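My questions all concern the structure below.
Only a single protein chain was left out; the remaining protein chains are all shown in position.
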Amino acid sequence: MHLDHQRIAEENEAILSAHQTQWDCFRTVSSQSDSYWEECITRLSAMQIAIPSWALGTGGTRFGRFPGGGEPRNLEEKLADVGLLHALSGHAGAISLHIPWDIPDDTAAIRQQAEELGVVFDAVNSNTFQDQDGQLQSYKFGSLSHTDAAVRQLAVTHNQEVIDYGKALNSKSITVWLSDGANFPGQQNFRRAFERTLDSLQQIYDHLPNDWRMYVEYKPYEPNFYSTVIQDWGSSLLLASKLGPKAYSLVDLGHHLPNTNIEQIVSRLMMEGKLGGFHFNDSKYGDDDLTVGSIKPYQLFLIFVELLEGIASESFAWMIDASHNVKDPLEDLMQSVEAILIAYAQALLVDRQALNAAQEDNDVTLCQEIIQQAFRTDVRPLLAEVRRRNGAALHPILLFRKLQIRSALIEERGSKVLATGL
Amino acid sequence: MHLDHQRIAEENEAILSAHQTQWDCFRTVSSQSDSYWEECITRLSAMQIAIPSWALGTGGTRFGRFPGGGEPRNLEEKLADVGLLHALSGHAGAISLHIPWDIPDDTAAIRQQAEELGVVFDAVNSNTFQDQDGQLQSYKFGSLSHTDAAVRQLAVTHNQEVIDYGKALNSKSITVWLSDGANFPGQQNFRRAFERTLDSLQQIYDHLPNDWRMYVEYKPYEPNFYSTVIQDWGSSLLLASKLGPKAYSLVDLGHHLPNTNIEQIVSRLMMEGKLGGFHFNDSKYGDDDLTVGSIKPYQLFLIFVELLEGIASESFAWMIDASHNVKDPLEDLMQSVEAILIAYAQALLVDRQALNAAQEDNDVTLCQEIIQQAFRTDVRPLLAEVRRRNGAALHPILLFRKLQIRSALIEERGSKVLATGL
Amino acid sequence: MHLDHQRIAEENEAILSAHQTQWDCFRTVSSQSDSYWEECITRLSAMQIAIPSWALGTGGTRFGRFPGGGEPRNLEEKLADVGLLHALSGHAGAISLHIPWDIPDDTAAIRQQAEELGVVFDAVNSNTFQDQDGQLQSYKFGSLSHTDAAVRQLAVTHNQEVIDYGKALNSKSITVWLSDGANFPGQQNFRRAFERTLDSLQQIYDHLPNDWRMYVEYKPYEPNFYSTVIQDWGSSLLLASKLGPKAYSLVDLGHHLPNTNIEQIVSRLMMEGKLGGFHFNDSKYGDDDLTVGSIKPYQLFLIFVELLEGIASESFAWMIDASHNVKDPLEDLMQSVEAILIAYAQALLVDRQALNAAQEDNDVTLCQEIIQQAFRTDVRPLLAEVRRRNGAALHPILLFRKLQIRSALIEERGSKVLATGL
Partner (left out) sequence: MHLDHQRIAEENEAILSAHQTQWDCFRTVSSQSDSYWEECITRLSAMQIAIPSWALGTGGTRFGRFPGGGEPRNLEEKLADVGLLHALSGHAGAISLHIPWDIPDDTAAIRQQAEELGVVFDAVNSNTFQDQDGQLQSYKFGSLSHTDAAVRQLAVTHNQEVIDYGKALNSKSITVWLSDGANFPGQQNFRRAFERTLDSLQQIYDHLPNDWRMYVEYKPYEPNFYSTVIQDWGSSLLLASKLGPKAYSLVDLGHHLPNTNIEQIVSRLMMEGKLGGFHFNDSKYGDDDLTVGSIKPYQLFLIFVELLEGIASESFAWMIDASHNVKDPLEDLMQSVEAILIAYAQALLVDRQALNAAQEDNDVTLCQEIIQQAFRTDVRPLLAEVRRRNGAALHPILLFRKLQIRSALIEERGSKVLATGL
């Protein structure tokens, strides 16, 4: 299943005049010049979000999983799905692979397929939270932090191999999410577990090519329910600082305790020059992995407000990391991309100069007015215009449904297949 | 300080053409007919939110309080402040009194002042969480739930007197918020505390006029930090059901444990015919009493989506209950009113028929699209039009600042006064 | 693998004198009479906790599962495991089955096996949170609350069949845990979902034998992450009340929002005569399903303090519901049983008369002294004495290890088997 820009442009034609009206009205009621909007469009066009290979199939919970049809059966089909997302949305020009599931049989062919789709290879991801068939040592009691040096070595070697796979695909970074921790008080010596983890990470770090980055993810709980080795941004920053300049912290929005002010963490990590990237999703309770923007869209906006303090000078890794349990994964990902772009666009609209002045004056009412003025703006016409100019669909989900893409995928792949790596 | 509609209309004039453009564009990009918008305007115009008398001064915390200037020194000045808010916003046509601070010296004069301002008397509020000077028994260990019958009687009598004060002002309801509870395990027998509370409430209930309502508020903690007698909607509903048809539950948005799905509680209470009213505020951690809509605007919208299932047939009490610690209280209240109206207007825009159909089909993607389509709409031109038609200010806060109302109030009342009841 | 009382008594012999010293000292330092302790022993001896069939194998999370060896492969082996637990601890004389996994091939044989082991059949459990192979309709979007009547019928029929299986084994109750809910705002109409659920439950209720009970469990989230149909005790109580006198609420300790005062909920449900039973486990973050007593032993004690207000007149269903991810399941269950008995024994030691007097006096210091006096008492000698008298092991886990029971089970069942139903 492939979708070319020609076809999309034809489909856009039918709703172009409605869009033009909205886009005209949008600019009319704004107080900004055309050049202001052109700059916005340029910045928004550049926004590319990596799609993780594991998010292309239906996800589940410990209580069960209800797969849909037409899910990708291999790396080629995963790439094809990301290609569809990118063609429709214009902002999904990257894929993030999960090893061992996404080891390419033919690297050159995969690279060529990606190039044709306009998709690059973002961070590669290792997996030491499950045992693979025939694995000699078990990760039951940890991997990089394990008390047994042999298990640690297995996990280190796996991560080094993941880097090698990534190099072959021109990826430039590895994300390490560690499930290591303890379920019970007393199970683990906190300090020794941290020190062993640092030592293991150092060996992986030493294997990094010079132009690579390592992202150290943190998470307070799950699958361990008493403690985790890298439980918060403080521990992640300690590790990234001790490892060296190529190591950064990675923020997954769902990996925080209740009520955490995530946007402030973003600011702290940027201040220290150690914010590496993001895993976007949303949650109401824990690491719920819901569609980003579906529960707390204002928080997402506030995070982008912070990011824009540093986004000009820094390069961040953006990735969606959600679990699509009850929606079509591709539709869910289109909603995710849209929500991220909305938050980004609204954050761009914040009048920074006025905000700084109001902050200096402690004019709290005005600070809130300025911030909410941006959030309350309906930026969808702007985003549609960005898509139109980049050859993407004015209404990605509507077009996905109109073209019956899921049906075509089911026809091609079957209705009972399981995406690998889930 | 008084603000008449003539003056406001003149001020509106200068920005009327900009508003007209926004309002035209708003309707142009919508797919709705003029009659649709007229009905919206009618419904929105009818929305009146009660201002609690204690919110007109600067609030504080246990760590301190930093008062501003020009705060109202008595009931007349509190009414005047609400009159200003109503003149500016068009949606603040009610005041909620707190006894003992707001006992009128001259009831007839107060009623006349209120009538001239277009302000009615909403629910009256009792106070049994503090001891008043010369009070014979203490509420240190509770009031309506106290182990000592004499303390309970004192609290019951106080509540009955509050009803009497309210009758004189043509109020039609009393809100009972009970701080009773325990700080430590073992301090209180949960069951007997509940039974004593029910008995006390029954005596207050029996004192209610026939056309009155009693609102039973719940709160999980603070000022008691282990347990409260009416800790959640379940206990509130039990009490309201046992008391009788004039008793209802009252939902304060800040009175919930972390991550609570408040909109579902709203639905449950409506299903049982026992949702009585709302205290609007916002919070990130506990009962933070921040400006409603300043932290979780999407949650506020979702609550209104639920409310609209029943709002046609029911009559609810709407009240702001926030603590204005760092903003000018009147500006903060204008932001609160605006946030409530935005959420209400967005909820009106939800396409109910389409949503119901999508829900029946379990088309989760579409459900989210329908809901977010409404939330992402910038309804501010609609609300400005509502204000314009009702003689209120197109931009209340801008006008408040332009007219230097706070300076005038400071001149009139002084810069060092303390609002009573704080 | 079978363990008879003779063998256990022999093993106890070697450590009997140490126990006797501890038991003597325990009574010496207490201020209680022998008859007081005899009554305690009688009450403690009667405490029997049901073991759920799914807890006998290694559990896991959505991220993976690391099975141990010697796990039971069928109902007979599950019963045998519970028999071992009961022989060792003296308090595990019941099993709770999960249908469809535990449908007996030969009901009479199973009943006889259970009788020989001194094990009865506690509540039976239905499963409508997963699709079984060949199932015509899917529970992907709910079961008892589903929008499609055919799916609801499937779920109702399944529950009725579960009751029938239970009848054949002389079970007297069914526990309904419903995973139904929504992952996203707008996905589900809260009210209609509740009404459909009530209607479905009514059909199951009508199928109950006269001497049966139905337990309605509640849970705030997971596997649905925005809302659940039976989200808290309030909704559970509403359902149980509407259904009739045979319906009760069931409290699972892990099914609460952060910071919930669970012991107060216990009191409320008892006050309404609707507390039916308990699922014991512990948690630090969410429904972590850790060993009961491993994280918050004081909370467990406080719950028993409340329960003892009603335990004389009521009959409750006690069940462990935990997930043993990193410990030997049988060892974990022995730790669970011990923790429950400790909390129960400590609660028995609370001087109720003194506590009531201190509560009436609002002598908060004394209330805390009385409560903590009980909690700080080391009741392990008392519990060992209870076990000794009932023919169980003085030190169950030590004996389990000394007898190398797990090795024997691995030899018998293999090291790579998976417990069914996980």
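Note that the chains are named A, B and C in the order they appear, and that numbering of residues resets to 1 at the start of each chain.
Methods note: a residue touches a chain if its C-beta (ideal position, glycine included) is under 8 Å from a C-beta of that chain, and two chains touch if they have at least 3 such contacts.
What you see is a predicted model; the values in this text were computed from it and never measured.
Note that the undisplayed chain, when the full complex is considered, contacts A, B, C. When the omitted chain is restored, the residue from A:L302, A:A322, A:L348 or A:A392 that touches it is A:L302.
Within the set B:E161, B:D288 or B:D351, the residue that contacts the chain not displayed is B:D288.
Of the listed positions C:N74, C:T377 or C:N390, the one in contact with the omitted chain in the full complex is C:T377. The residue from C:G60, C:P100, C:P297 or C:G391 that touches the chain not shown here is C:P297. Hidden from this view is one chain, which touches chain A at 140-141, 147, 183-191, 194-195, 220-221, 226-227, 231-235, 237-238, 257-261, 263-264, 267-268, 270-272, 298, 302, 305-306, 309, 355-356, 359-362, 364, 367-368, 370-371. In the full complex, chain B touches the hidden chain at residues 60-64, 66, 129-131, 138-141, 179, 183-185, 187, 220-223, 225-226, 258, 283-286, 288-291, 294-295, 325-326.
By the touch definition given at the top, chain C reaches the unshown chain through residues 21-22, 25, 28-29, 258-259, 261, 284-285, 291, 294-298, 326-328, 331-332, 335, 342, 362, 364-365, 368-369, 372, 375-378, 380-381, 397.
As a convention for this text, only the chains that are shown with their structure count from here on.
Across the assembly, the mean Cα position most removed from that of chain B is the one of C.
In the contact between chain A and chain C, the residue numbers used by both copies make up over half of all numbers at that interface.
Multi-chain contact residues of chain A (touching two or more other chains): 258, 284-285, 291, 294-295, 326.
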